[in-house]
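Here the complex is missing one protein chain, while the rest keep their positions.
We just call them A, B and C in the order they show up, numbering each chain from 1.
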Amino acid sequence: MPTILGQNQYGKAENRVVKITRDGGTHHIKDLNVSVALSGDLDDVHLTGSNAHCLPTDTTKNTVFAFAKEYGIESAEQFGIHLARHFVSSQEPIKKARIRIEEYAWERIASSDANSKFIGADEVNHSFARKGQETRVTQITYDGEKWEVISGLKDLVVMNSTNSEFWGYIKDKYTTLQEAYDRILATQVSGRWRFNWTDDDQRMPNWERSYEQTKKHMLEAFAETYSYSLQQTLYQMATRIINNRAEIDEVRFSLPNKHHFLVDLEPFGLKNDNEVYYAADRMYGLIEATVLRDGATAQIPVDMTNL
Amino acid sequence: MPTILGQNQYGKAENRVVKITRDGGTHHIKDLNVSVALSGDLDDVHLTGSNAHCLPTDTTKNTVFAFAKEYGIESAEQFGIHLARHFVSSQEPIKKARIRIEEYAWERIASSDANSKFIGADEVNHSFARKGQETRVTQITYDGEKWEVISGLKDLVVMNSTNSEFWGYIKDKYTTLQEAYDRILATQVSGRWRFNWTDDDQRMPNWERSYEQTKKHMLEAFAETYSYSLQQTLYQMATRIINNRAEIDEVRFSLPNKHHFLVDLEPFGLKNDNEVYYAADRMYGLIEATVLRDGATAQIPVDMTNL
Amino acid sequence: MPTILGQNQYGKAENRVVKITRDGGTHHIKDLNVSVALSGDLDDVHLTGSNAHCLPTDTTKNTVFAFAKEYGIESAEQFGIHLARHFVSSQEPIKKARIRIEEYAWERIASSDANSKFIGADEVNHSFARKGQETRVTQITYDGEKWEVISGLKDLVVMNSTNSEFWGYIKDKYTTLQEAYDRILATQVSGRWRFNWTDDDQRMPNWERSYEQTKKHMLEAFAETYSYSLQQTLYQMATRIINNRAEIDEVRFSLPNKHHFLVDLEPFGLKNDNEVYYAADRMYGLIEATVLRDGATAQIPVDMTNL
Partner (left out) sequence: MPTILGQNQYGKAENRVVKITRDGGTHHIKDLNVSVALSGDLDDVHLTGSNAHCLPTDTTKNTVFAFAKEYGIESAEQFGIHLARHFVSSQEPIKKARIRIEEYAWERIASSDANSKFIGADEVNHSFARKGQETRVTQITYDGEKWEVISGLKDLVVMNSTNSEFWGYIKDKYTTLQEAYDRILATQVSGRWRFNWTDDDQRMPNWERSYEQTKKHMLEAFAETYSYSLQQTLYQMATRIINNRAEIDEVRFSLPNKHHFLVDLEPFGLKNDNEVYYAADRMYGLIEATVLRDGATAQIPVDMTNL
């Protein structure tokens, strides 16, 4: 046969597990979307129709839900580590497991004084609204020896309404863009950062605190950078993370330039003094780059989008 | 000709206007998606190919952007009122205007002390992150005499992790559902409320404060209701609004029951004590109802979704 | 209590039922998305927490799947009629049922001669690809006496690359649009048509043939109309249906004007002779109208979209 089976993986994708933890009348939510991908000694499954080495995707799904009970969900990263370790260590044909998780954040619904007197003060400790801002993501990969943990976020839309310029660029025969000395800079952040924790013998990062601080530094860098290009802002965002978070060695961002075009109001006898913008959908600039701690090796995949 | 032209309307939809207002170094954003629909004496446009009575949709778009400069955007409602009045009063063939607006909320990005010393304290007063929670909506309709304002929100996901039961229902030959005495109640709120402001002579509501308070009362009612059905919770949410907001006479909700099914962990020797749930996408219960102040007449359309 | 319960309805939405019918080795697919909405004597469900009149949405879901077996799915319309009649006639509190259905079309995958000899000629009579063009829709409403059937389609994208003009329109102070004498006319058709079958004593239309012929007439009218506005094209599409299909009394279209803007290539020394266009997403004109057979009364809701 002239064909060869190359890289392959399989598993149940998008297992939507919600875990409620009760601390007296106060409830806590973890709301995850977990995708499992296993690889290993699976040639026969593809070539001969024998499933003797195939742990069904349905079983990987059951394992996700059972582990939410057995281990709880301390963080998305910790939960993924439990799952990856289990698949690789419990089934001989499975040599590698990759767990991807999306996490949706919730906040508590506040109750006003007047009503809470009426109903009992702890009543609304079980009521939540989904925050709906960014989606937190993580990917845990385990081959039986080494860990790779890449976390991040997506769909966080941010804007600077000034302190952004763009000029001094190449002009060729197809260039019509006018130079800009005060423009809106807006983007929908998709970012990933890789931890230097790779071994069970190392001390594990505090995943929850790391996420919170990394997001904070990233946002501050976006806000505080006086920008001459989205590339420059991206670089500052990534550098700020690496400089402030010792547990992170590599950062990659994929930043669409969400164009806000100043509307020409002159035909109507009006002057548009950086006030009225048209927010365009497509086309958009797409700026992508990896930034590494000196000495680190790039591992985050280049293609975080399909465009 | 055996056919008759019935109700018709036209205009530019989804005009994405962003307005930046500068108060010294502190900037403010209004981020709207404005859709215009005009109707009137437009038979010839459909029947003869004459466009003599047709104000182009492109012109309605230009008007949206020009008005953002001329009037500013105090609130989505006020902005829609300016637009609707303009179209009806400035063009003789246009007898009625309906303006629909979606509004996206933004919050300021905080800067830490250490950095703000470095860059100047007001630096980040122009930096924002999109909140991404609910989308605020409004619809203004004007026929040259009377106003109808229907505001609301959509895509606000909320959950009570307890205090919800469902039992005592009809059982027929197709019923297999088990009664529930402690279940998760979750929904993605789509709500609309109609104001009793209809006339330029009446005092106009404070649209921004009304929205904020209406949302607050709605969320509190969701959180505080001990529920025997999503219908009952819906009714409480609507009633709470009408009882607390004198400017509102009618409320309608469309509430999908976002099912969270308790996962059966017994095959794995585990007891699921209301801890681990599977969040399902489809199918879902869909609960819809209008609630009116006594004496009011229903005007909000019944079909807020296409399902 | 100062609030009144108005119109309300409930049921299971988006039941994804797929029915395979075997005719020897040849299989047939019906692939539907069925949404049930029931109304009636349901005040107590909202007001008191009693569910004694509530047929659970879970039961309405079970009924959809059971009826696919009991009655088969001859057409979406016929299937909806079975369901609506059942809910109204079998449960005393249910006074009205509305069934909405989306249908997804499939086509057979062809097998080449060489391979079919190898595997047996009837082998691929069970292999299908989803067509993916328009989504067919229907809505059946029954109150125990009268039927209302509104069918249609959505998401059918069509284009005329010439034979479209737009000029002679109103110019006001906000008008900048240039008149067009040869433009692209493209739209994403959302159409609904109401049948004059309302009574069990009338002869029922052939729903499958009616859909096929109505779509054909609609497309021919779109293609053959020399257009001076999208309004005029819409009117011709609707009129063509009413003139050719005696079973239909009312048609409504919601047609976004999918703008294709001629790109200005002059800065690059090129002449764009109606060759290169930019397909815009937003903003878009939105043209909506009802056309009626003379003497008929409008029943199709005005708002088929939320914009």
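Definition applied: a contact is a pair of C-beta atoms (placed from the backbone, for glycine too) under 8 Å apart; a residue touches a chain by one contact, two chains touch by 3 or more.
Values in this document were obtained by computation on a predicted structure and should not be read as measured data.
Peer 1: With the missing chain put back, one of A:Leu234, A:Val263 or A:Ala279 would touch it. Which one?
Peer 2: A:Leu234
Peer 1: Considering the entire assembly, which residues of chain C contact the chain that has been omitted?
Peer 2: 16-22, 27, 29, 31, 62, 65-66, 68-70, 106, 109-112, 115-116, 118-119, 123-124, 126-134, 155-163, 184, 216, 219-220, 222-224, 260, 263, 265, 267-268, 270, 272, 274-281
Peer 1: Touching the missing chain, which residues of chain A?
Peer 2: 1-16, 35, 37, 42, 45-47, 49-59, 61-63, 66, 90-91, 93, 100, 166-170, 172, 174-177, 227-229, 231-232, 234-235, 238-239, 242-243, 250, 252, 256-257, 282-294, 296, 298, 301-304, 306-307
Peer 1: Kindly note down the residues of chain B that lie in touch with the hidden chain.
Peer 2: Residue positions of chain B that touch the missing chain: 173-174, 176, 267-269, 281-282.
Note that in this section only the chains that are shown with their structure count from here on.
Peer 1: If every chain is a node and each touching pair gets an edge, what shape is that graph: line, ring, star, complete or other?
Peer 2: Graph shape, chains as nodes and touching pairs as edges: complete.
Peer 1: If we define chain centres by averaging CA atoms, which chain lands farthest from chain B? Would you check?
Peer 2: In terms of C-alpha centroids, the chain at the greatest distance from chain B is A.
Peer 1: Would you mind working out whether chain B and chain C touch using mostly the same residue numbers, over half shared, or mostly different ones?
Peer 2: Both copies, chain B as well as chain C, present the same residues to each other, with over half of the numbers appearing on both sides.
Peer 1: Cα centroid separation between chain A and chain B, in whole Å?
Peer 2: Computed from C-alpha means, the inter-chain centre distance equals 28 Å.
Peer 1: Go ahead and note the Å separation of the Cα centroids belonging to chain B and chain C.
Peer 2: 25
Peer 1: When you check chain B against every other chain, which residues touch at least two of them?
Peer 2: 16, 62, 66
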